[in-house]
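Shown here: the complex without one of its protein chains, the others still in place.
Labels run A, B and C following the written order; every chain starts at residue 1.
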Amino acid sequence: MGMVGGGPGALIGAVHRRAARMDGGIELVAGAFDINPRKSKQMGRELYLNPKRVYNNYKEMLEREMKLPESERIDFVAVTTPNNWHFPIARDFLNAGFHVMCEKPMTFNLQEAKELRKIVKKSRKVFGLMHNYTGYPMVRLARDMVSQGDIGKVRKIIVQYPQSWLATALERTGNMQASWRTDPKQSGGAGCMGDIGSHAENLAEYITGLKIKEICADLTIFVKGRRLDDDGNCLLRFNNGAHGILHASQISIGEENNLAIWIYGEQKGLEWHSEHPNYLYVKEPNCPLQVWRRGNAYVGAKSAAAARATRLPSGHPEAFFEAFANIYCNFADTIRARLTRTKPDELALDFPDVDDGVRGMLFLDTVLASAKSGKKWTKMKT
Amino acid sequence: MGMVGGGPGALIGAVHRRAARMDGGIELVAGAFDINPRKSKQMGRELYLNPKRVYNNYKEMLEREMKLPESERIDFVAVTTPNNWHFPIARDFLNAGFHVMCEKPMTFNLQEAKELRKIVKKSRKVFGLMHNYTGYPMVRLARDMVSQGDIGKVRKIIVQYPQSWLATALERTGNMQASWRTDPKQSGGAGCMGDIGSHAENLAEYITGLKIKEICADLTIFVKGRRLDDDGNCLLRFNNGAHGILHASQISIGEENNLAIWIYGEQKGLEWHSEHPNYLYVKEPNCPLQVWRRGNAYVGAKSAAAARATRLPSGHPEAFFEAFANIYCNFADTIRARLTRTKPDELALDFPDVDDGVRGMLFLDTVLASAKSGKKWTKMKT
Amino acid sequence: MGMVGGGPGALIGAVHRRAARMDGGIELVAGAFDINPRKSKQMGRELYLNPKRVYNNYKEMLEREMKLPESERIDFVAVTTPNNWHFPIARDFLNAGFHVMCEKPMTFNLQEAKELRKIVKKSRKVFGLMHNYTGYPMVRLARDMVSQGDIGKVRKIIVQYPQSWLATALERTGNMQASWRTDPKQSGGAGCMGDIGSHAENLAEYITGLKIKEICADLTIFVKGRRLDDDGNCLLRFNNGAHGILHASQISIGEENNLAIWIYGEQKGLEWHSEHPNYLYVKEPNCPLQVWRRGNAYVGAKSAAAARATRLPSGHPEAFFEAFANIYCNFADTIRARLTRTKPDELALDFPDVDDGVRGMLFLDTVLASAKSGKKWTKMKT
Partner (left out) sequence: MGMVGGGPGALIGAVHRRAARMDGGIELVAGAFDINPRKSKQMGRELYLNPKRVYNNYKEMLEREMKLPESERIDFVAVTTPNNWHFPIARDFLNAGFHVMCEKPMTFNLQEAKELRKIVKKSRKVFGLMHNYTGYPMVRLARDMVSQGDIGKVRKIIVQYPQSWLATALERTGNMQASWRTDPKQSGGAGCMGDIGSHAENLAEYITGLKIKEICADLTIFVKGRRLDDDGNCLLRFNNGAHGILHASQISIGEENNLAIWIYGEQKGLEWHSEHPNYLYVKEPNCPLQVWRRGNAYVGAKSAAAARATRLPSGHPEAFFEAFANIYCNFADTIRARLTRTKPDELALDFPDVDDGVRGMLFLDTVLASAKSGKKWTKMKT
């Protein structure tokens, strides 16, 4: 494994590294960690990497890795830069024959997303998109409950992702995380909706298997001088007739990472909170509320995907890193099957891919269009 | 006190009676409890009332009570019938010089609401509207925190009221509660939004002191053959620039009475759940989450209204009936001040009134208009 | 109904009044509310009572009520004085032919308790003891689950009642509640254990139907100068072989009224918290955790006693007053059956009585003996 991005002070790159490392099946051996070559080197040292494989930039990395014998060369690259770099890096590595794991949102805009889809299909390489919340075992359980018909036809979906860290103009205090996320040139046209609204969208579609069909969006910039939305509220209509609400916010003061979803079917309701990820609430009329707890046999009996995504017995909590690692596990097992020319475990194919990335960019495109429109509903094209 | 409505099998009439009775300052002495005179009599017997003051209908009640000496006559009437009867009964009692406590929604439509407002103003009688959730001490505390500027300018409000009891066609099984609530002739133009969406609207405006300015509504009828909405999702814009979401549902399967509100100001956030009413969550950046618990001195120090609405020490939970009774307390104290020609306690004036009722009907009118409109925003007139 | 005790500033007398009043079937008509006759009169006025039936002391009350025609006379008296007065008042009213509702702990010491039991049996009057926590519907549900064998043979019981209000020497600040509770002459030999430990004991025996057989107690006085225990930890052994822990405290700082119980059988576990009384947690191996919620049909199907103790639909919370009122309901229905010479509903007999009171005093007697003993186990006699 190699990495582009994730230099000193970066949050998500470090998470990728810990997640990839968790199960012992993936080794980080190369990287271009920062746009500043000095910082890239520094990070390489901190990671005990061979200095020869710590590069000044991604292009150098690509060239030099290509010159290594195939057995020494990295198998895949993780792209964890700001959004505007995702596309060129992913494209170039794919074209050179590497598999790619890409941080979300997949690209800077919809056009790039569609182009990347073509490139992935053509390359026949494995492409993973880090929608990490789909790595939680209880999220996979929920997905399997819905797909097995346990909750009946889905009628209503509420999904939210409120945070508070951008409630003030943090980007003007030198905070690197805030600065690129609020800069249209690095983030794209959507701020809060791109950064976390896209997680909410992905979670809703992943669990229910439904597609958003129409959106009515109300985006706001609350912090003066900011150029991208820091709050958004959307009404949703899904392709099966379900209705819903999606809201995300970076000014919901006092909230940390309160991603949560409520799904109501004709027979049962489901509820999951990412800050308490080991529990799935299952509601059925005239029955006690059920709290399904990760790591139990009854969970595995319902969802092999949940069991596969579990490392500890029930009651020993698992959390964010493990969910992240579960995406890497499936991604790496799929690559491993390619390398060994074996058939991958069906369950290993369960990780977000380029199609999810296109959905995400379509979602943002539609949200932005709706936000500017006086019409109630804006169709989300496919 | 007299009562119209609340016959055998009625839910809310019985709640009114227990609430009014709670503190010993109100006595039920007369009633026309059911549109069926036999059932009215039966209810009178169950309540140990003097049979002479159990009437066949509200008109008879009005006439006969008027003939009693003023000292024996009821001071006020509680109107707890289906919605279509609220207006004529309230009107006639007000015109006859009685004070009135009315169940919500106040009237059948906006026109009646506006007319009733004129009648109330002209009558100079005390008119209370049973928005019972504003009777909770922690709701009053939240209101006082906002009005004292504790949370700063309000930016975002999420308010919800999901239930599940109408997830199937209960109205076709002979259930009385379901039957009138889903009947446009008895309920008015709004179903779920009228029954519980109006509570959500009132709660948001009560706590924040803000007014909804624009609404974008998506109403749905999920149960086949039903004629009124059983689910509704709304985007909101408030008069101070705050944005929000209001959703209510009677098909959110597995939910009981999950009314809850999240309010985010520039400085702090508030969260309250009606199913756990003794707690108010207060969130401040870089501070521990605070759980304010009913009945403590620090609650009373911040909110005299909360202290006044509290009967038990902290840790002994209070709940639905007590909140309901708090509305009656203030209403009755205001009447008592009139009767004794004294100045009422300032805090006694804290109960929902005819203006809240007009707001509620305006809200429903706007929601219904928006639901039919292709435009994103529909203005809520005043 | 008449009342002895519950004068101005008293907590529990006011709770008795609200609870008795809740359902409309009990009317307070007489009282000797305070040891200070002036205060007794004042309370009578506040309660709108006929001044003729507000007495200077309980003996006067007894004499004068006896002179009234039987139809006007009170049917029962509620004894809500400090503990040292319970016995003489209950005795005299029983001997005079009145039914009695008595606040807990039943008497000042075990000897009085045993004597009162004789008097009650001889009098053939209805005697109720206010162990209010047994009035909660979910507590009755738990009791019925255990007695129907749902959880299997009980192995382990943890019951706690931590409070914090006596963490400092509140009794030396003029606080009336604190002052009598920490005075051995008014409270008896046990402080914290008498005031709230006895609730924990009663709850454990009520739900499980088991009897404590042996106790190992460690009582402490943490606040200097206090004469009665303000904290107590006990190991328990039950008559079926179950083991347990009971702890109560008035110095557990920050706790309000955190009475809670955990019961583990061979098949299932139960958990209930008095501060969240509408939920009963049911735990079964290899099954989701179940949260039984008050007011649902499945609760009533398992426990008719729980259904009978419920006034509101699920999701509209009930709390402390309603539980208290449920004890009054059953007590009053039992008296009513006597007065009408009908057979009472079997379920109406479900209220704590003189035998529970004797158990309570036996418990305290054993705890006090154990606390002084160097032996591990002290037998609880019967």
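Heads up, the rule we're going with is that a residue touches a chain if its C-beta (ideal position, glycine included) is under 8 Å from a C-beta of that chain, and two chains touch if they have at least 3 such contacts.
What you see is a predicted model, and the numbers here were worked out from it, not measured in a lab.
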{"item": "Contact partner of the left-out chain, one of C:Q42, C:N56, C:Q177 or C:N233", "value": "C:N233"}
{"item": "Option from C:L116, C:A178, C:I196 or C:L289 whose C-beta touches the chain left out", "value": "C:L289"}
{"item": "Selected residue (touches chain absent from view) among A:W180, A:Y298 or A:F321", "value": "A:F321"}
{"item": "Contact set of chain A toward the excluded chain (per top definition)", "value": "11, 14-15, 17-18, 21-25, 47-48, 163, 165, 255-258, 274-278, 293, 295, 311-322"}
{"item": "Residue ranges of chain C at the interface with the undisplayed chain", "value": "155-156, 158, 160, 162, 164, 167, 216, 218, 220, 222, 231, 233, 235, 237, 243-245, 247, 249, 251-255, 262, 264-269, 282-285, 289, 373-377"}
{"item": "Chain B, residues in touch with the chain not shown (by the definition above)", "value": "282, 286-293, 296-298"}
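The rule we apply is simple: only the chains that are shown with their structure count from here on.
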{"item": "Per Cα centroids, the chain farthest from chain B", "value": "A"}
{"item": "Between chain A and chain B, centroid-to-centroid distance (C-alpha), Å", "value": "43"}
{"item": "Residues of chain B whose C-beta touches two or more other chains", "value": "255"}
